[in-house]
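The other protein chains are all here in position, but one chain of the complex has been omitted.
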Amino acid sequence: MGDRIEVAVLGATGSVGQRFVQLLDGHPWFRVAELVGSERSAGQRYGDVCDWRISAAPPAEVADIRVQHYEEPVRSSVVFSALPGGIAGQVEASLAAQGKRVFTNARDTRMQPDVPLMIPEVNPDHAAAIRAQRERRGWKDGFIVANPNCSTIHLVLALKPIWDAFGIEQAIVTTLQAASGAGYPGVPSMDLIDNVVPFIGGEEEKIETETRKLLGDYGPDGFRYADITLSATCTRVPVRDGHTEAVSLKLRRAASVDDVVEVLANFRGRPQELSLPSAPTRPVVVRTEADRPQPVLDRNVERGMASIVGRVRACNVFDVRFVVLGHNTIRGAAGASILNAELLRVEGYLD
Amino acid sequence: MGDRIEVAVLGATGSVGQRFVQLLDGHPWFRVAELVGSERSAGQRYGDVCDWRISAAPPAEVADIRVQHYEEPVRSSVVFSALPGGIAGQVEASLAAQGKRVFTNARDTRMQPDVPLMIPEVNPDHAAAIRAQRERRGWKDGFIVANPNCSTIHLVLALKPIWDAFGIEQAIVTTLQAASGAGYPGVPSMDLIDNVVPFIGGEEEKIETETRKLLGDYGPDGFRYADITLSATCTRVPVRDGHTEAVSLKLRRAASVDDVVEVLANFRGRPQELSLPSAPTRPVVVRTEADRPQPVLDRNVERGMASIVGRVRACNVFDVRFVVLGHNTIRGAAGASILNAELLRVEGYLD
Amino acid sequence: MGDRIEVAVLGATGSVGQRFVQLLDGHPWFRVAELVGSERSAGQRYGDVCDWRISAAPPAEVADIRVQHYEEPVRSSVVFSALPGGIAGQVEASLAAQGKRVFTNARDTRMQPDVPLMIPEVNPDHAAAIRAQRERRGWKDGFIVANPNCSTIHLVLALKPIWDAFGIEQAIVTTLQAASGAGYPGVPSMDLIDNVVPFIGGEEEKIETETRKLLGDYGPDGFRYADITLSATCTRVPVRDGHTEAVSLKLRRAASVDDVVEVLANFRGRPQELSLPSAPTRPVVVRTEADRPQPVLDRNVERGMASIVGRVRACNVFDVRFVVLGHNTIRGAAGASILNAELLRVEGYLD
Partner (left out) sequence: MGDRIEVAVLGATGSVGQRFVQLLDGHPWFRVAELVGSERSAGQRYGDVCDWRISAAPPAEVADIRVQHYEEPVRSSVVFSALPGGIAGQVEASLAAQGKRVFTNARDTRMQPDVPLMIPEVNPDHAAAIRAQRERRGWKDGFIVANPNCSTIHLVLALKPIWDAFGIEQAIVTTLQAASGAGYPGVPSMDLIDNVVPFIGGEEEKIETETRKLLGDYGPDGFRYADITLSATCTRVPVRDGHTEAVSLKLRRAASVDDVVEVLANFRGRPQELSLPSAPTRPVVVRTEADRPQPVLDRNVERGMASIVGRVRACNVFDVRFVVLGHNTIRGAAGASILNAELLRVEGYLD
């Protein structure tokens, strides 16, 4: 694996940063060469300064890397960003201006008019916006590609095959989100022992707007948002990993429950055609048992890269309703960025 | 309190039965005189046989009562039933035939065409169905009055003032229900540590049908169900007590968020007019903080007898959405039956 | 209750501060007149600035009090301190120097040689150290009285009757402590969902040293620590309130299990003799069931002011072993300070 592309991980000691490091361990195309952190960690050995919380210890290969500071120059041509929203936008733009290919999990640039917000199975053609982005910003080699919010991505993976087959006019969604979505330390345990918090700041708006960009078109005039109206209520529940979402859909064309199950189960996209290293065999897995999906049982299906749909049934009010679950820090965050990078490598954007 | 009406509690050792015993302890109008159980407990002292799980120990006043068997005659004229669904219907009918006034929490009779399904603040006039019930069944003094399912009751308390003021055409509801709703032993801990179960057998249908009876009319031709369509998805979350529900409503007449908050906050019903002993001062309590209601903070407001509404906001898809929370074994079960009994006593049905 | 003594609560917006406010609500002898906080909250209405987390909302009586800053003068003659360790010592000494009677829950002064560390049932005579404290520090009316750490207090309430009756040479203790012991935000939920943290900084040392002061004597030469050796291992478990402790004791004199149960169950102290307002009827409650005490069932016994002991049995290695549980923010913190103040009022120290 000597020819792997060297990559830098920004925000490497945080919760999503750790997930990047874990998922890139042994990756056939990418090799973690640089770990970038804040003052707190810069200059120290990653294995010492990172409070690793995914398993017993970080991969041996990266434990010895010295964490570098944001202001130090980045050598790698590919950058994965797990920076917090608010800070990310500026740092990422500066790196892209230096020619870096930035794959970001941060919210800052997702809705910018020249940034592709991508899920490879859903809108791989949005990569074309990179050209306009470079032109508009005067960047030569660099670019920024974003992936959606952790709840949005699993919702949209489930919506996409239905959208293509039957059209969707309206969607009402309630999420039951895992604690890891808030990072570490994140949500106090006093808020999640014997409790639910029925609010997550900014989350509902993300679902309601990002979905429209993802299901929309990209053309000469830029992004045209999809004509779908969404309403989301987001709650935090005492679960470590795995967001659960209850969804009701008003379709544009009639479809039976069996029709919907069929398009969901048969859904395949570019990552599957291209057999990308991180691609799930099935991006959407349909369960037919009455009580699935469940976080502890289903969040790691397809190594956390699939969205699991269950309880597909007719909706009294709309047309169809179901429950979708997905791993929020794998497919919902770091894995999403990595799959974007894999797609763009195959399509020549990393050359 | 020497003139209190003697009451019997059926299913007294179970989870809802214990709640009846607790709420009736020191009640000004009712006194627990008989505790009825199954073979397992019959003949034994309640304090010995009941695995009391509400607090450290059952009220001293009842601990010495000998649990009697279902087949033994009941002396008390008022019966509170916490019998499990499936068994309840037959036992309760037999007691009503013997002249007992039965207030049941079980599902069996709720949708029967001559049984009032009541929430005193919502449809106190449905008590009039008792006359038809007696005639039809040939009962002289006895009757059966049911209260709704634990999720339905808090939903309908929040819907009622909106229904009256603006009309409701459609409702989409997702519940996050507490473990105590399944009784004891109920849900295995392996299903609720780090997990959500997105299904509760029969629960969605109950919400979708009981609501229509509760908001409907009772007249010479019997019950006329309300013209409202509901879609419910019910999930179980790692919470002891307190069901949380995310609700989106399509109204019949335009209303601002402020209008909705106002009718919710000002809602009062017969129990408040009559100052019934178990009546909450405010049946619906509105919270305006971004992250309320929450089970641990709000479930015991108004001694567990209120429904707490928060996050009232405009819905992109429908008109208004909010989150409602309520204690599922107090107002959602035993307390509901007791409030029904208090209302009917004042209205002369227990004489 | 017009003649109640006015008191100030320091650190009033924090977790223990809130508990002081709650427990003092309606107190027959004390009235919360001043709430003291940091820059963040000073100048604002308590009801607005305090993120109240005990119940739905703070008592109406205090919600309107304007939080004052540490540097503003305190008018009340009695001060309850919920200040964090590290800060508390200096602030409290300054107030005592101004003549305030300070009852502190902080760790800073507990082991100081002229500060009584008190549990009213255990060592009420230690109050005599106040005279030496005043002399040594040149204080006229003011003083500082501390209560022990939340784990220590329940352990020592269980040890005291055994200590008196049979002597104790050695104790090995493992604690399973609730999240509220770390305040708010405190322990991240990612540390307590499906997890145990087998370490709490400084806690083991507190148990091992405070116990010796509490069970020791106070005489002309100051405090003489008790001749007992303790070893503690402290863990954090996914519980909101209520510390559980497994204890094994080597006694100095032979005692049967029944002997131990008897002295525990019959234990009464000065607060019980004096019928102090916050005193539990029984400071130690013994449960004989196989699986008690349990936090959810037993932590609120005696309004959270008792220590609940169960599983008293012979120890293969030592002499006797048992499990003790107690509410960590009531008897383990704010309630402990209040009971100290009640005792000292009766004994004339507040005049």
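Order of writing sets the labels: A, B and C. Residues in every chain begin at 1.
We take it that contacts are C-beta pairs under 8 Å (C-beta built on N, C-alpha and C of every residue); 3 or more make two chains touch, one makes a residue touch a chain.
Not measured: the values here are computed from a predicted model.
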{"item": "Option from B:E34, B:D191 or B:D319 whose C-beta touches the chain left out", "value": "B:D191"}
{"item": "Full-complex contact with the absent chain, from A:V260, A:V296, A:C315 or A:L339", "value": "A:V296"}
{"item": "Which of C:P161, C:P295 or C:G332 contacts the chain that the document leaves out", "value": "C:P295"}
{"item": "Touch criterion as defined above, residue of C:Q44, C:S77, C:Q112 or C:T229 at the omitted chain", "value": "C:T229"}
{"item": "Hidden partner chain, touching residue among A:R4, A:R53 or A:R313", "value": "A:R53"}
{"item": "Those residues of subunit C which, in the complete complex, touch the missing chain", "value": "170-172, 174, 176, 191, 193-199, 201, 208, 229-231, 233, 235, 237-240, 244, 246, 248, 290-297, 310-311, 315-318, 321, 323, 325"}
{"item": "Residues from subunit B at the interface with the omitted partner, ascending", "value": "53, 179-180, 184-194, 238-240"}
{"item": "Interface with the unshown chain - residue positions in subunit A", "value": "53, 55-56, 193-194, 240, 296-298, 300-301, 308"}
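Note that in this section only the chains that are shown with their structure count from here on.
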{"item": "Centre-most chain, if every chain is reduced to its averaged C-alpha atoms", "value": "B"}
{"item": "Chain whose average C-alpha position is farthest from subunit C's own", "value": "A"}
{"item": "Rounded Å distance between subunit B and subunit C, as computed from the means of their C-alpha atoms", "value": "40"}
{"item": "Per-residue multi-chain contacts in subunit C, two or more chains", "value": "53, 193-194, 240"}
